[in-house]
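Apart from one protein chain that is not included, each protein chain of the complex appears where it belongs.
So that you can tell them apart, the chains are marked A, B and C in the order they are listed, and the count of residues begins at 1 in each.
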Amino acid sequence: MATTADRIDVDRIAVSRHASAAGDPIDWIDVARNLATEFAASAREREQNRTKATEQIARFKQSGLLALSIPKAYGGEGLDWATLARIVREIARGDTSLALLLGVHYIGTAAVWIHGVHESGADFLKETVENRWYIGVVFNPLDPTLSVEVSDNELTIDGWKSFCTGAPLADRILVMAQRADTKALVNLVVSPDAGGLAISADWDAIGMRLGDSSSVRFESVKVARESLVGPAQGVLESTPWLSLFGLQVWLLYSNYYLGAGLGALAYAKHYTRTITRPWISTGLTRASDDPYILELYGRVHIELRGAELLLDRAAIDIEQAILRGPSLTEAERGEAAISLFTARVATARAALDATSQLFEAMGARSATDRIGFDRFWRDVRTHSLHHPLAWKTREVGDWALNGTYPNYKSGYA
Amino acid sequence: MATTADRIDVDRIAVSRHASAAGDPIDWIDVARNLATEFAASAREREQNRTKATEQIARFKQSGLLALSIPKAYGGEGLDWATLARIVREIARGDTSLALLLGVHYIGTAAVWIHGVHESGADFLKETVENRWYIGVVFNPLDPTLSVEVSDNELTIDGWKSFCTGAPLADRILVMAQRADTKALVNLVVSPDAGGLAISADWDAIGMRLGDSSSVRFESVKVARESLVGPAQGVLESTPWLSLFGLQVWLLYSNYYLGAGLGALAYAKHYTRTITRPWISTGLTRASDDPYILELYGRVHIELRGAELLLDRAAIDIEQAILRGPSLTEAERGEAAISLFTARVATARAALDATSQLFEAMGARSATDRIGFDRFWRDVRTHSLHHPLAWKTREVGDWALNGTYPNYKSGYA
Amino acid sequence: MATTADRIDVDRIAVSRHASAAGDPIDWIDVARNLATEFAASAREREQNRTKATEQIARFKQSGLLALSIPKAYGGEGLDWATLARIVREIARGDTSLALLLGVHYIGTAAVWIHGVHESGADFLKETVENRWYIGVVFNPLDPTLSVEVSDNELTIDGWKSFCTGAPLADRILVMAQRADTKALVNLVVSPDAGGLAISADWDAIGMRLGDSSSVRFESVKVARESLVGPAQGVLESTPWLSLFGLQVWLLYSNYYLGAGLGALAYAKHYTRTITRPWISTGLTRASDDPYILELYGRVHIELRGAELLLDRAAIDIEQAILRGPSLTEAERGEAAISLFTARVATARAALDATSQLFEAMGARSATDRIGFDRFWRDVRTHSLHHPLAWKTREVGDWALNGTYPNYKSGYA
Partner (left out) sequence: MATTADRIDVDRIAVSRHASAAGDPIDWIDVARNLATEFAASAREREQNRTKATEQIARFKQSGLLALSIPKAYGGEGLDWATLARIVREIARGDTSLALLLGVHYIGTAAVWIHGVHESGADFLKETVENRWYIGVVFNPLDPTLSVEVSDNELTIDGWKSFCTGAPLADRILVMAQRADTKALVNLVVSPDAGGLAISADWDAIGMRLGDSSSVRFESVKVARESLVGPAQGVLESTPWLSLFGLQVWLLYSNYYLGAGLGALAYAKHYTRTITRPWISTGLTRASDDPYILELYGRVHIELRGAELLLDRAAIDIEQAILRGPSLTEAERGEAAISLFTARVATARAALDATSQLFEAMGARSATDRIGFDRFWRDVRTHSLHHPLAWKTREVGDWALNGTYPNYKSGYA
């Protein structure tokens, strides 16, 4: 099945394409990994205290990670999407909420350039790099009530959207709204302090607690015409090529899950080896020799590792599709979508299993707030509810059985 | 396989054995069910606010449920253990933490009479009924450090134990400690305000949050000799008959899990039918017609229902074994143990599956604190870690394959 | 949930209702169990040689089991349907094919009296007992092409049906055909040597190999008007009560699966204990001490035992519904159906798991024709395909979520 796509090597790309000022290559995955280790140390406490991620966003800014998703032409690092997804995964190993916040910045900035830079998009991207802006989004396509009136020198936005990730922490917010006249969906940028814009504090999910995804209400919010950073005639869905954007977004989703699963595995291993008491019936002195604990780690590793390879493959397939350009056919888009949906179901299931079952390898004292290990399960359980897994499975099956590709025009497949 | 054991009918027992003052039978299961409905209404809020269960313990007292586990000879209702387990399950449907608190009262009082009333036990039981005392426990056999010096007119207790359920809320605490001289385990009663007794506030489990199971420290706690409510020569484990007490305790555990699973199912059904939006790809107007949601409810029901029947059977088998009396053979005890362990694995797995998977039938907006549906999973995940399920499965397998019964002398099987 | 239904005790019924000539009760379940042991000894060889079950049908005749399904009024033993189902299960433990053959005789005879004896039915039943006839069926409702012309003194049958279990071995065949005039389905009896009747030898299923279910073709088969053993105006489906017959048939199906699963478990246990070599990495001298083999037996027992209790309950619920009589309401019929469908999914899944996974407890040398252990899986895999399990699960889910009962008028639910 696999062919030329194999030739992209995510690790290699990240190392070789990008060089520091002194000419030495920067290993961005390594940068992310270090940041993840730092974030992991405080993750439990920040989550339980509901500490806003202000400091961590600052760390993103310092680290250079926020520039990775912006093309070199606008001053960014222009990393490929597969590597960006991998970076998000690394962050998720430490703190899934923060991966969500980073991911949404990548999505928000990519939305401006991914299918060509339009109107005032170039300026926005340059400013984002220069000012080290963090970008949040108002995107959720399942809330179709946000409308914008476009006049020659002004946009007027009205309505409400839920799941506006990062908006409460953002320097600028990328908004997808529906033109009142043509009903086309357009992208525009607003400042969080725009008059008439109210970001609620209603994010009360049981997981991704710090990945602030509150709802946002617009009441006659007026912004300059230049805020329209995408094509005035509309974005998304009209061609296989434009619909790739959805796949890019969902690729990040799966990396949240896989990262959480791998983070949970790393945490549990340390705990089992250093804290867990052997079950009294084992007659063993170390829990790490219990045959059922060993088998459990084996099962969890096998499931996560299979999911990881599926996701690495999907990242390559999506990157390949992006590189194909606007001539991307429906079948090519379809193959990339199936590759991703396959990975999506596998990563979510693997992460749900790992984050719940590993408690059994840690023992009765591991289910406490002091440990906070349940955040991994809550993070995955919460976010993986976006798009029902059963329907993703069906889409994969419809392709496997009937050769039918997911309907790229739907916006949800 | 089933034979005479079938003749006990849990529902019928509860109704027919017990009559109110006026001669009308009281349906205690119905009393529990009504209380559960009442508790369910406030469960989310009380959990999130960490409201101590003081008011709910008062409701237990008013309802008469606390007297059910005490023999009629001492003024109680003397219900059989199968019915008590069922009552605990009903409470768990509304609030698993409160079921844990009620269960521990049943355990604490049963510990005094179950194998014959010794020494000052009779007085303690009578007082418990008269004063409507709520009894907590200091029991955890995996913390073997609590010792008691027994003199002619005084007991002196020193040491520490974890998982002392209900102790912080109790009128009296049933303590299992090791005699300093003979090393035998004895039962005694202390008042929570005894000098030298310190109940910590260290209960920070992710589930069963209100089932306060903090640790307790004794520093030269002195109580009267009459506080020794069990045999001075020791309790537990020396015969198949005495070891039944472990099975009685664990029977309640499984009822916590099943109750939580059934409670989650009831909650989810209501939510799916009234709030869940149909997934956009379904083309349906109601989520409750989604083929995958229907299949999911089918799977959850089938698994929970199988677990329920296994648990009802185990309750009958244990009650039968109790009725057999001290001549209970090792094989008879073994059969009851296998029946229970079979149910224990099945109930825990079914409840873990239900409480996690039902989110998928409720949709992306169900994973919020406002809903608080995750408490069901947290409750089951937390408590089912007591005794590894893999080892219970092995014990069942050793019997299925080799006809070997769990070692009743171990105290953990 | 269950209440009065508990009062029927399948084992007790079988023992107490029926007495031998000398007044001693006959334990028919025991009779079946002994026969199963006898059949098991030759099952592998007979299956591999495709030995027609002629001898075993003769053993059924001698044993008295064929009379159990016929009411006492017509000379039979008149056992309740729950006990008949249990007897079929016992036979299945030894040889699932033979259970299928016995089951179809019970179905064929019950079809004549279950909702009242019509027309010539009484004579047919009496003759069946007197002559110790074995009855096969031509029933499959999914092949709707069999039609019958009914005249005053003659019936003329034309068409074809598949899955005609037992027909090639039968003394008489119970046929369900569609009246050419009214399109109503009627029951009639034919002799296998009737002119124009051709029983093909096309039964080539991978399982249930000896449960001969070939197809049958009728070309102007003429039989006497008295052959119409059911109501001339038609049978089935028009009321909740009449639709119970489908549940009775399917109850037997689940008993085939459970019996096969339990038979496989018994076989595997003996093999593991006496033949399986311990895996070299275990360092053990007996395979029966391998921790993973013990766990596997535990898992298989737990799943099968849960299924068994569900099936025992469904048998009781169906028997209760039968006893309710023609006033049976749609809701009562629905409850019995859900109870059965719950058991059906659980028994099929448990039996599929057991019959495949137990190879792993027996080792590499167990997958041979000399052992023939694969027949258990093939039997279950083959027969459980009748009615998709996913759709049964959905029907359970539709009831669990929406309170909707399976459509009794459909003939498949």
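Criterion: a contact is a pair of C-beta atoms (placed from the backbone, for glycine too) under 8 Å apart; a residue touches a chain by one contact, two chains touch by 3 or more.
Fair warning: this is a prediction, and the values are worked out from it, not measured in the lab.
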item	value
Contact partner of the left-out chain, one of C:Ala58, C:Ala73 or C:Ile206	C:Ile206
Selected residue (touches chain absent from view) among A:Pro25, A:Pro144 or A:Gly298	A:Gly298
Subunit A residues touching the omitted chain (full complex)	1-3, 6-7, 9, 11-12, 265, 269, 272-273, 288, 291, 293-302, 305-310, 312-313, 342, 345-346, 361, 390, 392-402
Interface residues of subunit C (partner: the chain not displayed)	142, 163, 204-207, 279-282, 292-293, 295-296, 352, 356, 359-360, 363-364, 366-370, 374, 377-378, 381-382, 385-391, 394, 410, 412-413
Sites on subunit B contacted by the missing partner chain, in the whole complex	291-292, 295
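Methods note: only the chains that are shown with their structure count from here on.
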item	value
Leading chain pair when contacts are tallied as C-beta pairs	B-C
Chain separated most widely from subunit C, comparing mean CA positions	A
Mean-CA-position distance for subunit C and subunit A (Å)	53
Subunit B, residues touching no fewer than two other chains	295-296, 390, 394
